[in-house]
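One protein chain is absent from this view; the other protein chains keep their places.
Chain naming follows the written order as A, B and C, and within any one chain the residues start at number 1.
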Amino acid sequence: MLTFLARRILIMIPTLFIISIVSFFIIQLPPGDFLTSYVANLAQTGEQVDEAQIAALRARYGLDEPFYVQYGKWMSGVMVGDFGRSFAQNRPVSELIWERLWLTVALALVTVVFTWIIAVPMGIYSATHQYSLWDNVFAFIGFMGMSFPSFSLALILLYFSYTWFGTSVGGLFSPEYVDAPWSALKVFDLFTHIWVPVAILAVEGTAGLMREIRANLLDQLEMPYVITARAKGLSEWRLLLKYPVRVAINPMISSLGWMLPGLVSGSVIVSMVMNLPTTGPLLLTALQDQDMYLAGSFVFLLSVLTVIGTLVSDILLAWVDPRIRFKGQES
Amino acid sequence: MSTPSENRITAVNSRMETLLDIRNLEVRFRLREGIVRAVHGINLRIAPNRTIGVVGESGCGKSITAKAMLQILPSRGKITAGEMLLAPRDGGPATDLAKLHPKGPEIRRIRGGDISMIFQEPMVSLSPVHTIGNQITESVLLHRPASKPEALDRAIEMLRLVGVPMPEKRVNAYPHELSGGLRQRCMIAMALVCRPRLLIADEPTTALDVTIQSQILSLIRRLQRELGMAVMMITHDLGVIAETSDDVAVMYLGRIVEQAPVKELFRNPKHPYTQGLLDCIPRFGKGRDQKLTSIPGSVPDPFTTVPGCPFHPRCAKRIAGVCDRGVPPLLSKVGPEHRVACVLYDAPRPEAAS
Amino acid sequence: MTKPLLEVRNLKRYFPITAGFRRKVVGHVKAVDGVSFQIAEGETLGLVGESGCGKTTTGKLVLRLIERTEGEILFHDNGSVIDLAALRGEELRRHRRHMQLIFQDPFSSLNPRMTVYDIIAEPLKAHGGLTRKDIQDRVKELIQAVGLNIEFMPRYPHAFSGGQRQRIGIARALALNPRLIVCDEPVSALDVSVQAQILNLLKDLQDRLGLSYLFIAHDLTVVENISATTAVMYAGRIVEMAPTETLFRHPKHPYTETLLAAVPKPDPEFREKEAVPKGEVADPSSLPPGCPFHPRCPYAQDRCRAELPALRAMGSAEHTAACHFSEGLALKGIESERNE
Partner (left out) sequence: MSADTITPVAAPAEEKRYLASQWQLFWWKFRDHRLARVALWFLVALYIMAALCEVIAPNDPNRRDAKRKLASPQRIHLLHNGVLRRPFVYPQVQHINPETLAQSYTEDTARPLSIHFFTKGDPYSFWGLIPMDRRLIGLPDGERLYLMGADRLGRDLFARVVYGSRISLTIGLIGVGLSLALGILIGGISGYYGGVLDAFIQRTIEIIRSFPTIPLWLALSAAMPAEWSNIRVYFCMTVILALVGWTGLARVVRGKILALREEDYVLAAKVAGVREFTIILRHLVPGFMSHLIVTATLAIPSMILAETSLSFLRLGLRPPTISWGVLLQDAQSISAIALYPWLLFPIAFVVVTVLMFNFFGDGLRDAADPYSH
């Protein structure tokens, strides 16, 4: 188990390295460098351009130097939590990201929990009642869920709430709390608002998870070990939950690691449509404005999140499934 | 199909006590291709302390019969006729297993309590994600008033009884950490921990090497003696039958075609199928010169319906116009306790096929 | 003894075992460890043993489907001797036609996406030089030779039962007129009633075509029925080899005795009273020192725990066994029923 862990973590290092290079490459992709466009922007709005400050920035990011030097400078900053500067907002990237990241993660976490609470029972029911009416109904709901682009659900929800209730369900807070300091009431307000984006975000994941659990469970239901357990005299419900469900859910655990970052990135679009104060809209505006340090750092951070998520789910899986634990020991 | 009055004759005809009396059991499967009759009205009596061997090739319905006895048929299978009368432990009326709801509490008390079963593949028949101890104690907790530590003690004791070395350590092992032979021993421990009255062994040694097979068979024999239970040994291997069984039923395409005490069956096989089976296995000591007599053709898949005697298309002794019409019942008495379903031993009066 | 066709000398196949963080090689699984044997023209060598003893690996090594670690595979072709183990590329491909393979699993051995005709014609097409008509005639001939109907040619494998599929596999193996066929458990997946058909067919073909077989099986009764010589393998080595009758009646290795005793006899009169074999099937990745069989051997002594016995002649040169104490043991074989 320990060697398994150590190897798993060691493999992460080159992965993270390559991810950082690609992220930086993305920062560099647009033609010209960002300072030029920054200066152009400033000039356009008629603001004073402080030549000394520009020169300092140029030196700080090594803009006149080759790619690898620029990368090195960026990376050495990243190591100590300095992701560079957002030129559009004229603030450090880290500040901007941390501000919104925790809400994003909260949203994703709530969504994951919600997804599992809905999808697991539906999947189990569908598998144990294959081809029944409700199995078909769930399947249809599942297919519908997979077929709606997430932003369109948001749009449709917005439309109905607007025409039926005359209000907007956008945002995570009521207007009076948006800028208010944190309080119990504000948290409560958050919970009254968060379910709409959660529901929208959960739809796609739920559909997929449900279908997957159904398929996995169907594979397990007639396995000999289930028949053995039945032959012992276990009741159907205990049998189902202790044996096939346990085995069927194991592979899902490994998808947990992907799910979280997936949701964080998936929420980009929904957050934008629903005007949520998460990282999504920030990333989008950064991309649209070609505010590349911000955008590249985002891509990098989300990728790191994915890598860590996979690691966590691998460890979780090894912890839950003795077969994998055993294999890990062996190799 | 035989008439009820004839069945009564077979049922009464016994000097032995009966533990489980299977009468006219029929199992059907609803498949995409249509309805398949996997078991065609079989009669079988199981006596305490004896081993009944059920032998047959693939698709003969022997495993299905065993699963039907515990009502653990695959979801598409259903008992459509017949009775399975289980003698009560202490007086009282017999329970008809065929009438019990497959998910109900009555049959669950019987599973693992009165009747236990072990399966062919010990690897896939044990849950890969639970320890051996967990899987054995579960049985105890279900059927006996025992606390968890008591149950664990019983599990360890049982593992020792089936010859698992270091049982105190092995209760915490997962199936994949054990060899095939040990896994099968654990399966047996699990099946016997509640002292059932009948053990159904469904090809318990097919997946094992001969030396291990010999160990497991001798273990089952020993435990039968020590615990005093009936054993139903299901196998395709006549050698296993010869080594373990007291009585034998030969099955072909969902029917019992011959039934006899073991020595009688091997010395004096009557049904052409049984004769063919005995002739086509290579015998030790006969060397290379032995030309094996083979049964022509192959076991048809269960979807095909053969009119008349199920074996007649492959039978060398078939009588045209007779064997392809009626299904001979398992009646003809060719010796004490020896019955065969073949017109050769009967007055030539084929019944109309059902 | 007739002319040898195949001679295998000191064949070895080791797989490395890695351990620890840096996957250091800490040892080897000796799947096949110094196996030598000969197969004469028109004869059958039976190779028996329990799972994991290396018999299948040996078969694949002979066919060059797995690369050997060490050893020679000498094939006698019209007076010249070729070391198959040294051949590569195109040369190997051309020499392969002399040796073919019959599989255990009749289902995975036929490509479900090809018709019977295509399956049997494939080896013919691969070696070229035949017209379409030639190939057609040859396929028809082969199908009839294995007892199938030529109307089956356009069918796909899913139309057939296990026994029929096995016949198709045999027809394919025969297509190139091979001299040697490696039969890897060819009947163990079949129903008992069909098994005899295939055994009879194999013997029949041997008589007609003068084929040699390397017959790999775990079922001793089957091996007794078909082989002239039998080799018993344990933990990657041959522990005993002798003419079949000698080996079965007068075994010289305790393992052979154990195996023979363990086979259930289809005769209730002879219900075994003998000792049940002890221990587990050998695990080639963790073998004990000395004779690998010693933990299970009823006759084991101190020497067996320390010293690996070599294969040596027992009376005649044809009978070899790897046991320190063979001569002193009165091992029990099976009684002959041949001349009853």
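One rule holds in what follows: a contact is a pair of C-beta atoms (placed from the backbone, for glycine too) under 8 Å apart; a residue touches a chain by one contact, two chains touch by 3 or more.
Everything quoted here is computed from the prediction, not taken from an experiment.
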Candidates A:53, A:76, A:235 or A:288 - the one touching the absent chain: A:288
Touching the absent chain when the full complex is considered, from C:41, C:122, C:280 or C:318: C:122
Given C:7, C:41, C:72 or C:204, the one touching the chain that is not displayed: C:204
Missing-chain contacts mapped onto chain A: 11, 14-15, 18-19, 22, 26, 29-31, 143-144, 146-152, 155-156, 158-159, 162-163, 168, 170, 261-262, 264-266, 268-269, 272-273, 283-284, 287-288, 290, 295-296, 298-299, 302-303, 305-307, 310
Where the unshown chain meets chain C, residue by residue: 63, 65, 93-94, 96-97, 99-101, 103, 105, 108-115, 119, 122-123, 126-127, 147-149, 151, 154-156, 158-159, 169, 172-173, 175-176, 197, 200-201, 204
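Please note the rule applied: only the chains that are shown with their structure count from here on.
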Most distant chain from chain B, judged by the mean position of its C-alpha atoms: A
Chain A: positions in contact with at least two other chains: none
Shared-contact residues (touching 2 or more other chains) in chain B: none
Sites on chain B touched by chain C in the complex: 57-58, 179-182, 209-215, 217-218, 236-243, 245, 262-263, 266, 276-296, 298-299, 301, 314
Chain B contact footprint on chain C (complex, rising order): 50-51, 161-164, 191-197, 199-200, 218, 220-222, 224-228, 244-245, 248-249, 258-272, 276-281, 283, 296, 334-338
Contacting residues of chain B [partner chain A, same complex]: 67, 70, 72, 74-75, 103, 105, 108-113, 116-117, 119-121, 124-130, 135, 138-139, 142-143, 174, 176-177, 187, 190
